[in-house]
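A protein chain is absent from this complex, but the other protein chains hold their places.
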Amino acid sequence: MTERRIYLDNAATTRTDPRVVAAMEPYFTETYGNANSLHAEGRAAHKALEDARARVASAINASRPDEVLFTSGGTESDNSALIGLATAGGRTSGHIVVSAFEHHAVLEPAEWLGKHGFDVTLLKPRPNGVVHADDLKDVLRDDTIMVSVMHGNNELGTVQPIAELATAARERGALFHTDAAQTLGKVEFDVAALGVDAASFSGHKIYGPKGTGVLFLKKGLRFAPYLMGGGQEFRKRSGTQNVPGAQGFATALEIMAAEREAETIRLTALRDRFEAAVVGRLENTYVNGTDAPRMPHLTSLIVKGVEGESMLLHLDAKGIAVSTGSACSSGSLQASHVLMAIDCPQEIAHGSLRVSLGRWTTEADIDCLVDALIPIVERLRAMSPVYEKMFGASGA
Amino acid sequence: MTERRIYLDNAATTRTDPRVVAAMEPYFTETYGNANSLHAEGRAAHKALEDARARVASAINASRPDEVLFTSGGTESDNSALIGLATAGGRTSGHIVVSAFEHHAVLEPAEWLGKHGFDVTLLKPRPNGVVHADDLKDVLRDDTIMVSVMHGNNELGTVQPIAELATAARERGALFHTDAAQTLGKVEFDVAALGVDAASFSGHKIYGPKGTGVLFLKKGLRFAPYLMGGGQEFRKRSGTQNVPGAQGFATALEIMAAEREAETIRLTALRDRFEAAVVGRLENTYVNGTDAPRMPHLTSLIVKGVEGESMLLHLDAKGIAVSTGSACSSGSLQASHVLMAIDCPQEIAHGSLRVSLGRWTTEADIDCLVDALIPIVERLRAMSPVYEKMFGASGA
Amino acid sequence: MLYSDKVMDHFGNPHNVGVIEDADGVGEVGNPVCGDMMKITIKVSDDHLDDIKFQTLGCGAAIATSSVITDMARGLSLEDAVKITKAEIAQELDGLPPAKMHCSVLAADGLRAAVDDYLVKNGREPISGGPELVEDDEHGR
Partner (left out) sequence: MLYSDKVMDHFGNPHNVGVIEDADGVGEVGNPVCGDMMKITIKVSDDHLDDIKFQTLGCGAAIATSSVITDMARGLSLEDAVKITKAEIAQELDGLPPAKMHCSVLAADGLRAAVDDYLVKNGREPISGGPELVEDDEHGR
């Protein structure tokens, strides 16, 4: 890729910040010990690991460092939280609520639990892309053991009222987990203020290294470790710890925190500029979740009468990277389960485009995107056999 | 650590080779895309990932690249192999054989299976540290679904006759998994020649990055993914792929393969030099597994009448890093389960010392170790209340 | 999931896009709910495809398979045109990702529908034998 590219798929993954790479470097070849070894090399690695843990704990306002468990990513954190909390102490039944627009890393373990004795309720978000606490209260039961609702939705960018949802769960004696892979560092995340029992994070969404994640797990909860073995991470997550990864995660998170206020303002302005331009210039186009709290960097666009992948590929040919639906569901025929969950009609859900800005996005990038997107949409609509019939009435 | 250190704990973890770090570097900040994205950044990441996969597949002689699944380490590979193969297709019962001196990353999932409907047999190795095929045949049953025996034992260094064991399993219709975290790159590992169905590897044992691993899984086997979510790795292991990690793993493995023959000769000579010197100069001292096939770089020493941790700490103070028992069991009161499995008497099992040589170990390092170890043992024995009584008869 | 260069060529610069205004046969297949819609218009003379154009709403593969089938079918006899299989279309494009094989079915079906439309309009028997069967295992996942 020598041509100039515009990367607007930061919700799928981010470029590792060179400052993060630099922070990891010493832990590959200098402080390379096993954090569980007793000798000096091991103690130095242990110190680096615990330093990273304390920094992460402080960034999310955990009450103690050992509430922070290092994992291999958002997926492992989600799987471990769901299955580890549900099956702790040999439990084999109970009611679990997860929202219908969770990432598959939550939905699939929930489905697994559903097949292994637990009763799982999928809670629908409202059409604005938000899970409402009243709706949660309606489905909570005396035997509800756990609720999992994501903080920021990865396709829509909408932010859920976690504090309210967690309170509702707690009042009925249920644990509350949130997948905060998308919001970490972008929206304030304070485990104490939010009142969550567990939360999942992923390093590669915050300009940190791929293959790193964190599971916040409140002290004193019963928990069945998901990865089993040597008993690392306070016997809650086995496997030799990835010390450079932990240091990289902590550094990435600290940079996010330090720059968050300024970035929020900058990215919100860029996003609004994009949305105003594209909705102003393209008929039959709207943005999801505009009347809901949203993350500053993500636009979920519905362009009626075109198919998302076609827009994506044409933009890519013009040097611009965006996505449609969630990255992982590319290759599946169904419209995104997220858009289905907010009752987006199937025939327009295929026209979704996710634009997610990042640390290096400029105003010029946004203008380029708008200028590229409009003729692409016009061309695709012109070659559609049904555009005029289905959407022509509304103008052009 | 500015003083000169001698690192002889390469079985616990290795220093990441600077060549491996260099190989990873472009994938942090240049080719940083999500391998599942359709755009150019995604396709470049995908290409890098598939390139790494093909190189690993070729190094272990897999018949197709998609038999190589990238994981977060040896622990995840072991957990996934055991539980994923046993519970595939919703299976909830069957007989499983694992050797009694497996790593906890195998023993714990086996125990989990034992609590969830499966019948688990722990197969004892012989006192020389080797699992004998005849002993396996004795415990195989018509309902045996899976056998897991490690290739190289991490405490003893002994190498198991995997081809024979796998044949015995296959003849009774059972799948065969081997944990080859310790042997990969050190002893030839050819999945076709060995006839295994699954094998676990870990990056940080081969001068590769921590937090990386591989699960070899023969094509066509039923398998229940352990990490569930976006469906990456051919729907067998979810989670955004760690592209720099995969490239690092592949590079580390290729270096191991390229240098293996010369390193085997060099390390065997160093190891033999160490063993001859220490057994020659210290009474009541012997090496485990000397009449068995062993990995070239690992000595499992039993020093009677002293306690391993004390030796370790004194050596550490002299700048030398070794281990006692397995790294993870430090902090547990029980003598190592590995030494118990080969019927090492408990009162001498506490005197175990593991010395594991590596890529940068020199003859001078070995001589230093011997010169440091002997007075340490003498001093510890002198302050023991029972040494004379228990072992004094044999000389001094 | 990666597309071949050939798919990307056809997608980026599709051949024979449009509608033949005085078409002899029209085939419309697909379903907006699935995200894929295709319309093929043909000009027939002497039972051969003289001209063929398409319109498609769909993913990269849907557009590329539409484009390539118009190239493959132009000039063929009606009989030969309806025999074009999804496998041939995919092969002509240097392969398709497994999850996208259904798109080549859509293209083949569109062409058959247009040919049948022409035949029926002219009081003859349809010859395509209906849509090609799709095996389950080619449906992605």
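Chains here go by letter, A, B and C, matching the order in which they are written, and residues are numbered from 1 within each.
The criterion applied here is as follows: contacts are C-beta pairs under 8 Å (C-beta built on N, C-alpha and C of every residue); 3 or more make two chains touch, one makes a residue touch a chain.
What you see is a predicted model; the values in this text were computed from it and never measured.
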Quick one: say which of B:93, B:346 or B:362 touches the chain that got left out. B:346
Taking the entire complex into account, which one of B:14, B:310 or B:361 touches the absent chain? B:310
Cross-chain touch to the chain not pictured, restricted to B:54, B:163, B:279 or B:390, is B:390
What residues on chain B make contact with the chain left out of this view? 305-310, 313-314, 317, 330-333, 335, 346-347, 350, 380, 383-387, 390
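By definition in this document, only the chains that are shown with their structure count from here on.
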Please compute the C-alpha centroid of chain A, do the same for chain B, then give the distance between them in whole Å. 34
Residues of chain C engaged with two or more neighbouring chains: 1, 141
Residues of chain A that contact two or more other chains, please. 309, 313, 330
